[in-house]
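Of the protein chains in this complex, all but one are displayed in their positions.
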Amino acid sequence: MKLVPMRRMGTRCNVIMEQPLFQHNKPGRCVTFAEYRDEGGFAALQKALKELSPKQVEQAVSDSGLRGRGGAGFPTGRKWSFVPRDLPGPRWLICNCDEMEPGTYKDRVLLEANPYSLLEGIVLASYAIGVRHAFIFIRRGYETATANLQRGITECLAAGLLGENILGSGFSCTIDVHSSAGRYICGEETALMNALEGKRANPRAKPPFPAVKGLWGGPTVVNNAESLANVPGIISKGPAWFKALARTPEAAGMKLFCISGHVVNRSCFELPLGMELGEIIEGPCGGMRPGSRFKACLPGGASTPYFSAEHWQVPMDFDPVAKAGSRLGTGGIVIFDQDTCLVAATLNLVRFYARESCGWCTPCREGLPYVVHVLETIEAGKGSREHIAILQDHIKLLNYAFCALAPGAMGPVQGLLNNFMDELEEHIDKQRCPFKARE
Amino acid sequence: MPKLIIDNIPVEVTQGKTVLEAAKSVGITIPHFCWHPALGKAGACRVCAVKMVDGPVKGIQMSCMLEAQDGMVVSTTDAEAMAMRKQVIEWLMINHPHDCPVCDEGGECQLQDYTIAGGHGLRRYTGKKRTHVNQYLGPHIEHEMNRCIQCYRCVRFYQEFAGGTDFGVMGSAGRIYYGRVADGPLESPFAGNLVDICPTGVFTDKTARFRARYWDYDMAPSVCPHCSLGCNTVPAARYRELLKVIARQNDAVNGWFLCDKGRFTNSAVNAPERPRVPLIDGRQVAWEEALAALLLRIREIGTEYGAESLAIVGSSGLSMEAASLLHLLHEKTGAGSLCYFVDAGEAQQSATVTACLNEQASASMADIQAADLIALVECDLLQDGPMMALAVRQAWRRGAKISLVEDAAGTVAQNDNGLNSTDKLPFEVERVASLIDIPFADAAHPVIIFGGGDKMSEVMAEAGKTGAKLACLLGGPNSFGAALLAKEYGAISLAEAVADKKVRAVVSVEADIPPELLPKLVVVATLDWRNTETVKAAHIVLPTTAWVEMDGTYINNEGRAQRFKKVMQPGLPIKGLNPSLHPPREHTPLVPGGQSRPAWEILVDIVHRLGSEEDIQLFAGQWQRLRDLDATGNGLLLTDIERGIK
Partner (left out) sequence: MIDNELKITLEQRVAAAVTPREAAVEVMKELQHHYGWLTDEALHEAANLLGLSPLQVEELATFYEMIYRRPVGRRVVHVCDSISCWAMGGETLLEQLAGRLGIGVGETTSDGMFTLLPCCCLGNCGQSPTMLVGDNLYGGLTLEKALDILQREREGIETK
């Protein structure tokens, strides 16, 4: 775990920032249960179980303005409020830790350093929703994080922070870790529920929505790990405190930004929502690597349309990024320099999605390989104007796929056409990739 | 009842119907692959795109996924919706082989139809096609995975609808593969439906492989003769050869499907050893000679043993037309016995069932699907009526409780494989000791399924007490009709007649005289289309037409009369003609081997020759309603009067 000195946090960031998620992190190792507890961990849980009703916990999360950190940015408190409390049978909470979006690694960094915030957040959310059995669905490859969570669960059970009658409150809750076997689509919440039930991880039709009919047919909330890990802070320090952590009044809280690509510091930073893109790159990222100039970036993971230099000053928050034509997504910023061929980059991205399609619906299963084929043809110097039309058709028609995977896959293609059409046309006009040396 | 507007046409449909079904109800066919009336929605193929112009939902939507609601305004001709549908076809054709000229599905292929309809004619995709290795799925079904368009119909039918567990979908993304873990015959007794349900040519019927095109087939609405349920079928024949059988939709009986027994056990129709020419002691003769000989033999029997020693024997497989004329033969010959059944047990069971099963109490297969409690008593569904097991499974999937009443003998008969076939039933059962252990009072739509046996009175009493509907499995396709006739004419079974030492000789009309009885009897004549032991023992053989070679009627296990139509000409299949006889040197206007006649027609002929002057009409008297039966409808459920129940 690399910690970034505060002075690197950008020119306009002179005050010491609070970092609700990273505050307990220890260099080079995972925080211990005792350290977390002694540094004020589990205070939120104690407070909630003693002083707050489930409704009040939900209200605090609603008031905080916390929006889902998994990509869609749906207000977390509102999601909880959709769960009918009067249906018979169990309700379920699933923590989505199937982090497989290229360019995104925040959950791993978070959980390799500290599993306790998430566990505390899950118990708080379970209390708010009335869930007795929560699951953490974690991806293959995150073996250290999985081990941390499993150890943390054992410790919490021993300390009476989990299990039957938590802290004498009468509230009981267990957490199971479900370790997956590698498939991007498992991160889609309805596919995740199928995966968890031991079925093929095809997405389910909505409606019915998971909040009403989800896991094993019961009301279910699926929250991202980062969202849930923020709940303890909101409960202990209050919604107003959380909201004010953001840079802009419209935004709320801090966000884990994972940086990769052609910058100096490629790391995961906990930064205020609303920081400008350029500010993040020049500040915590330490600027572009020597010899590199900024050309483009994926602002929020592999499914988001590219930003170009003209987006330098876009505040990195859900609505401003959307207004600028892209999505904040997972906060995984992948930065490309002037030598990157964006046709090739887009080809890599769409190839990923074509391979990770579950195979349920035609547009995704057949349309994405078609787009791959078209991009391969253009990149190989055999493209024609008709190929641009085919790409445009696919950008439009892949919206009518069964789930959001295929439309997401077309995000970068749309970004390519919107912001880098000249580069695409150059490939076609010159009948070669301008970034490849002439043979 | 939601009201909506589709392409400017006002539509009203029942609650819960989709926009796709609503459009269909006013004659607008929206293309679809994955949606199927019996399987419901999947949303996988995305070809049923429409534009929602106004109402609660807007924009491009899949019409199969959207429940019709008040105020919806739908356009199926919207440019973007059409662009989407066209694009889906292009996507599906990227990998689909251009093997239509040698594909058995050609001409009856939904993908072919929609590709043509959508005008997709130019290939823009220049990459390679994805290919798969096919599997051996048994003797009946050919597998050609390259043609697959991944609509998931097959696996949804096989696993969800039919409860099979050995066939499914593997892989992900473009690697999706429908098949088994390894080569081997499909285990489900309903596997043949994959052929019908696949919208393209992944699963085709091996019995018809490379034999004909859809437009070449002789086809007509028909009824399956292999058990008492009367499932509706479309047999397909060409050049006097029955090539395959397709399920025909009848929501009151078999729904959309058919069991493998009904689909794949029809080779007897084409069998080379089938009797096709009248025979006297094995010698081929003309009809005239055969019938004259028959009359002579009947007279000889009368002289030798007395006319009363003769039995006229029909069967539960005989069409109602022929069965309803047997009594005339009985009268005119002066025969001592008239038997509609050979086996005493079958006669007894059919008699009891028809005596008790009134119109109200009788459960159709649709009733079984809609039941919330089903009791199984002394029945082997997979042996005696597989499609009823499929109907029970649908009820079970909807949450119905299925109880199986055990008896001391261990519930049910052993099936052919020596296995107790309840283990393979496609639903879970709760085993109870007796009918009284089943909480009928808690159920809104209880049904008792009874296989026949000594518990009949107990079952009837319980059904009467609880208001449960009753479904009984009988022996043959016309057991019900035969039992009604037996009652009307006071017939007993052949077994009983023989036991009473009344019978020395028989005229068998499509009946199977048990091998142990054959040595005791003189088989004067057999009317049949199958090469049975009885045919082999008969002095005179009169070839009849099989059910696909004539019009006819069966009355199924619930008392539903159903008409089947002539599909093909009787005669030797062209494939079976002796090539050494080419070119033909004997000149005849007849089709080779085409002398078979419907059993009822032969009976009329004999009766006339025996001296009857009367004009014999089919379905006289109380059977009049059967005369104008429509083969494409749901048939006629017999009234209590027709059932002889007061």
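A few remarks follow.
By written order: A and B. Residues from 1 in each chain.
Just so it is clear, a contact is a pair of C-beta atoms (placed from the backbone, for glycine too) under 8 Å apart; a residue touches a chain by one contact, two chains touch by 3 or more.
Predicted, not measured: the structure shown is a model, and the values here were computed from it.
Interface note: of A:Pro102, A:Gly121, A:Pro219 or A:Gly274, the residue touching the hidden chain in the full complex is A:Pro102. Residue A:Arg200 is the one among A:His24, A:Lys79, A:Arg200 or A:His387 that touches the chain not shown.
Only one of A:Phe33, A:Phe171 or A:Phe336 touches the absent chain when the whole complex is considered: A:Phe336.
When the whole complex is considered, the residue among B:Val181, B:Ala433 or B:Ala461 that touches the unshown chain is B:Val181.
For the chain missing from the display, the contacting residue among A:Arg183, A:Lys255 or A:His311 is A:Arg183, taking the whole complex into account. Contact with the chain that does not appear here is found for just one residue of B:Thr14, B:Thr29, B:Thr165 or B:Thr265, B:Thr165. In the full complex, the hidden chain is touched by chain A at residues 2, 99-105, 107-109, 133, 139-144, 178-184, 195-201, 216, 258-262, 266-268, 298, 302, 332, 334, 336, 340, 345, 348-349, 352, 355-356, 358. Residue positions on chain B in contact with the hidden chain: 165-172, 175, 177, 180-181, in rising order.
Keep in mind that, in the parts below, only the chains that are shown with their structure count from here on.
Contacts from chain A toward chain B in the complex involve residues 183, 185, 200, 205, 354-363, 365-367, 369-370, 373, 377, 386, 390, 393, 396-397, 399-402. Those residues of chain B that touch chain A in the complex are listed here as 41, 43-47, 49, 60, 62, 65, 80, 83-84, 87-88, 91-92, 94-95, 124-127, 149-150, 152, 169, 171-176.
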